[in-house]
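This is the structure I have questions about; it appears just below.
Omission of a single protein chain aside, the complex is shown with its protein chains in their original locations.
To keep things simple, chains are lettered A, B and C as they appear, and every chain counts its residues starting from 1.
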Amino acid sequence: MAAMTMVQAINSALDICLTRDPDVVIFGEDVGYFGGVFRCTEGLQRKHGRTRTFDTPIAEGGILAVAVGMGAYGLRPVVEIQFADYIYPATDQLISEAARLRHRSGGEFSAPITVRTPCGGGIYGGQTHSQSPEAIFTHVCGIKTVMPSNPYDAKGLLISAIEDDDPVIFFEPKRLYNGPFDGHHNRPVTSWTNHPLGEVPAEYYRVELGKASTARQGSTVTVLAYGTMVHVALAAVEESGVDAEILDLRTLVPLDLDAIVESVRKTGRCVIVHEATLTGGFGAELAALVQEHCFYSLYAPILRVAGWDTPYPHALEWSYFPGPARVADALRQVMEAS
Amino acid sequence: MAAMTMVQAINSALDICLTRDPDVVIFGEDVGYFGGVFRCTEGLQRKHGRTRTFDTPIAEGGILAVAVGMGAYGLRPVVEIQFADYIYPATDQLISEAARLRHRSGGEFSAPITVRTPCGGGIYGGQTHSQSPEAIFTHVCGIKTVMPSNPYDAKGLLISAIEDDDPVIFFEPKRLYNGPFDGHHNRPVTSWTNHPLGEVPAEYYRVELGKASTARQGSTVTVLAYGTMVHVALAAVEESGVDAEILDLRTLVPLDLDAIVESVRKTGRCVIVHEATLTGGFGAELAALVQEHCFYSLYAPILRVAGWDTPYPHALEWSYFPGPARVADALRQVMEAS
Amino acid sequence: MKNEPLPQLHIPEPLHRPGDRPDFGYLNIPEPADTACPDPLVRPSEIRDLAFSLIRVLDADGIATGAWNPKLLPELLRRALAAILLTRAYDDRMYRGQRQGKTSFYMKCTGEEAIAVGQAFALSRDDMLFPTYRQQGLLIARDWSLVDMMCQVYSNSRDRLKGRQMPVFYSSKEAGFFSISGNLGTQFSQAVGWAMAAAYKHDNRIAAAWIGEGATAEPDFHHALTFASIFKAPVILNVVNNQWAISSFSGIAGAEQTTFAARALGFGIPALRVDGNDLLAVYAVTRWAADRARSNGGPTLIELFSYRADAHSSSDDPSKYRPKGEADIWPLGDPMLRLKQHLIRLGEWSEARHSVAEAEATERVRAADREAQSYGTLSDGPGHSPGTMFEDVFKEMPLHLRRQRQQAGY
Partner (left out) sequence: MKNEPLPQLHIPEPLHRPGDRPDFGYLNIPEPADTACPDPLVRPSEIRDLAFSLIRVLDADGIATGAWNPKLLPELLRRALAAILLTRAYDDRMYRGQRQGKTSFYMKCTGEEAIAVGQAFALSRDDMLFPTYRQQGLLIARDWSLVDMMCQVYSNSRDRLKGRQMPVFYSSKEAGFFSISGNLGTQFSQAVGWAMAAAYKHDNRIAAAWIGEGATAEPDFHHALTFASIFKAPVILNVVNNQWAISSFSGIAGAEQTTFAARALGFGIPALRVDGNDLLAVYAVTRWAADRARSNGGPTLIELFSYRADAHSSSDDPSKYRPKGEADIWPLGDPMLRLKQHLIRLGEWSEARHSVAEAEATERVRAADREAQSYGTLSDGPGHSPGTMFEDVFKEMPLHLRRQRQQAGY
C-alpha cells in the first residue's frame, strides 16, 4: 500500500496493464513523451516504449476510429480524450461504431476500448473544460460508463475497464486528481494523503464494474452520487446533520440498481446529485428508476441537485457548481416533506 | 384548408418561409434538384432558385458548421440531416457551437438554425435508419427540441422553429410522413386524408413552441407521448379501455411542464411512451419531473414504455417497437396498482 | 481592386439532367501507354502527376499494354471474369428478390464489379477489408458462400447477423471482411487503426478500405489520411468515384475542382488514379499499393474512376435526377465486357465459353438462392427469435437487459 493521488493511481493502473498485456496500447493528445496535460501517462512511454504510449494528431474522432480498428484487430486500446468537453467530435465513432460493433456483427467483431477523459469543473476551465457529458453516453446501449471518486477505486475500476471486452468510457473528475474536493473551494486544498481511499496497493487488483459502494451508512435518506459529488454529499451530510446513506455509484451503466433500491426502500427518501446540467442528466434516469422500484417506500419526492441548465461559466463557476449548501438544502427539504 | 401528408405540410412550411424571408436558405444532402430522399424539399429549388435550396457534400458536421457561420452572418439556415442516425458527426457543431454561441458571446452572435431530421423506425431501416436520438439533445442547454405528430402541427411548429432565434432540432417521425401510424404494422396503411389533423391551411400560421396539446381527454391516467407514439397511445387506450388523457408534448425543450403537472394531478397516474431506448431517454426526465411535482397525487409508480436498450434491429423491428400492446399493458398495470 | 464582379454563391450543377442528351465528351481519357509506372517505394512527391492522370491497361481494342500491365495469367483472368459474372448474377437475383418482397432493401454494384473483384485478387487472402455496401464482389472473389450472403440479405434463420442489420451490410471475420456500417465513412479510418495494429504487431498483413466519392466529405476520410500518413500505416485507401452519391453528382463532392486522388497530395501519400472499369489496371495499382504497404512504405490512396450504372439502391429512381442512358455511353465501358473482350483477344476465351460461364453463374446463384430461401426470408420467416435482440449488446448480458428480455417475453 502507498499513498497515491488519483493521477498516480491511474498511472499505476495503466502501467500494470501495459506490463501484463502486450495488446494494451495507449494513445491520445500529448500523452506520449510529455505524459498528458494532467500527467496521467507520465513515464509510460519511457518505460514501455514509443509504440505503446504515443501522441496522436488532434482529432478525437480519428482517435476513436483508430481504436475501433485496433480493437477489431485484437488489441486493447486505451485512449485519452484530453477533456470530456472534446469528446463530441468522437461521438459518431463511439455511438455508431464502438457501441454497436459487437451487436451488428453477430458477436464476431468487438471494440474492447477504454476511453479515459477528465470531466467536471472547479478549475476555472469555463464551459469547454468543465463539462460532465456522461448522460449522453448512458443513453447509448453498448457502452459502459464509469466515474470513480477516489484513487483506490480509480485504479481498480480502470484495470477492470481495460480488461473489459466492451467499450468503456471512464470519466475522471479532474477536480479530484489531487485531493478529495468537497465543494468548499474557499477552504484550504486537502490532499489524498491520509484519506483512507488514497491508500492504494502498488500491485494489480480490480474493482468490479457495475457495483456501487456505500460511502456512508445512514438511515433516513439515500443520496445517489458519483465522482466529485460523493465528497460534496459527505460534506452536505456533515453540515445538515441529516443521517443520510450515500451511495457512490461508480458505474452508471451497468447500474447497481439492486443496491439503490435496497437503500431507498430502507430510508424512504432519495436525493440525487450530479455536476452535469439537470435536464436529461443521469439523475433523471436514477429518479425514474427509484420512483418505479421504490414507489411504495417513498415519503417524499426524489430531489435532484445538479448543475443549472446553463453552460459552465468561467468566473461564476462556483455559482453553477452544486455545492454542499445546495445538497444540504435538498436533504433538509426531503426530511421536511411529510 | 387542404388535406396534406406530413411531407406536404413540411414542404408547405418551407415554401412559405422561403417566400416570406429572403434570409432563409435550405440545404442538406440531396435536398436540391432531387427534393430530398423523403421528398420534403421537392420543387423548392425550381421555385426559389438554386442558391436557396441546394445540395451539400455528405458531411453533417460541415453542414452544421456552415449553418452556424451563416447564422452569424444573419441568415436563417434550415438544414436537413438525411436520417437522425447521421446527426452524430454534427454533434460538436451542434452542442459546442450552435447551442452555446449566444451565451458565450454575451448575446452578440446567435445561431438561428433549424435542423430538420427524420427519426424513428418502422420502415425496416435497421439500426442506422431508425433511431430517435432526441434525448442526447434535450440534455444540451441552448437547443430547443421539437417532434410533431401530425401534418397540422408539423407545419405550424416548423414555421415557428424557423422563425425562432435559437437553434431548434426538429425531429420528423418518418413513419408518420404518409399516414397516422398507430403501431399496427400488420393492418392496412392509413393515410392523412380524413384525419382531422391532416387538414392543413395552405397559408402561413404558427403553432407555438413549448406548448403541449391534448390528443385525448381522459380521467384516470396521463400518457405523455410525442411523435409516432401519440398514435400508438391512442390505439392502446382504445384497446385497453382505460380512460387515459394523452398529452402530445410536441416540444420537449422547452417543456410544457405546467400542462403535464395539471393533467397528472388530475389523473393521479402517469405512463410515458417513447420510441428511443429506455435508459437515459427523455422519458427519464419526464418521470423525474412528474414524481417531483405530482408526488402527492400519484397512486402508482410512473411507468415508461420505450424501445429496449438494444440497437433497433432490422428484421425484428416490431419486437423492438413499443407498440400498442406494450402501452396497453402499462396502462392496465398502473390502473391495477393500489 | 476596382470594378469587382458581384459576389455570387456558386452551386455546382451537372451538365445534364433528365431530358438532356447525356454526353461525356468533356472527359479526358488518356491511353494506357501515357502513364509511367514508378517503383512502389518511390517518394510520393515524385509522382504527384499520377493523381491527375488515369492509369489504364486495356486499350479500346481490349489489348493489355503500357507500363502498368500486370501481365496476369489467363487462368487468373478467367477466374476474375467468373467472379464478375457471379457478382452480376447475384445482384440481379437479389434485386429481384427485393422487388418480390423477400427482403426490404437491396444495393447493386452494376458497372463497378471490376473494382472489388480486381482488388480482391490483388490482395492476399488474409489482408483485412473495410468495405462499403458496394463491394460485394470482394466476398464473391474470395469464394465466400453465396448462401451465407443471401441469408444476411433475407434476415433469415441462418443469418449470422441475426436479422439485426439491413440487407447487404455483410460481416465476416473469417472472410477478412469487416462489418459494414450504415454510417458512411466510418470504416475508412478504422481500417487505418487495424493497419496500425498490424504494424505494431510486426504482422505483414495489410488493410484495405473503400469509400464512395460522396462520402469523402465525411471526417473519417480526413482522419484516415491524417493518421495513415503520420503513422505510415500499411493500408490501401480506395475512393470509388462512381460519379454519383444518391442524387448528387460528383461536383457536390468536389469533382469540379480536382480529382479525388489529389486529396492524398496534401498528406504526402502517393495517389493513383485508375480506370475502375479496367480490371487489369485495378489489379495493377492495387498490387503496387500492397507491395508498398508490405515494404513499410505506408499508405496509398487510389481513386477508382467508374460509373454507377444502376440506381443507388432499391429505394432509388435515378431517372428523377440524371438523363437516361448515361451508363450506356459511359466512355470507360462495361468492366465485364472489357475483360471478356481482352480474354477473347488473347485467344483464351470465346463467346461460346462466355455463354456457358454466364449460365453457370446464373445457375450457381439460383441454387444458392433456393438453399438460402429454405432457411427463410424476411417476409415469410423463419428469422431469429426476438430474444436474440438482447444478446451481443454487451459481451455478457447485464441485469437490466436480462430484465427487459424477460419483460419482452423471452
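Going forward, a contact is a pair of C-beta atoms (placed from the backbone, for glycine too) under 8 Å apart; a residue touches a chain by one contact, two chains touch by 3 or more.
Note that this is a predicted model, so its numbers are computed, not measured.
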Chains shown that the absent chain touches, full complex: A, B, C
Listed residues C:Gly97, C:Pro219, C:Gly276 or C:Pro318, member touching the removed chain: C:Pro219
Hidden partner chain, touching residue among A:Gly71, A:Gly125, A:Gly210 or A:Pro301: A:Gly125
Footprint left on subunit C by the chain that the document does not show: 1, 4-12, 44-45, 48, 52, 196, 198-204, 217, 219, 221-223, 226, 229-232, 234, 251-254, 256-258, 262-269, 291, 294-296, 298
Missing-chain contacts mapped onto subunit A: 29-30, 32-34, 37, 50-51, 54-59, 61-62, 85-86, 88-89, 124-129, 278-279, 308-311, 313-316, 319-320
Footprint left on subunit B by the chain that the document does not show: 25, 51, 56-57, 59, 61-62, 65-75, 77, 89, 92-93, 96-97, 101-110, 141-142, 144, 165-166, 210, 253-255, 257-258
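Keep in mind that, in the parts below, only the chains that are shown with their structure count from here on.
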Centre distance in Å when subunit B and subunit C are each reduced to the mean of their C-alpha atoms: 36
Euclidean distance of C-alpha centroids - subunit A vs subunit C, Å: 41
CA centroid of subunit A to CA centroid of subunit B, Å: 31
Multi-partner residues of subunit C (each touching 2 or more other chains): 162, 164-165, 169, 181-183, 219, 393, 400
Subunit B: positions in contact with at least two other chains: 61, 85, 88-89, 127-128, 279, 309-311
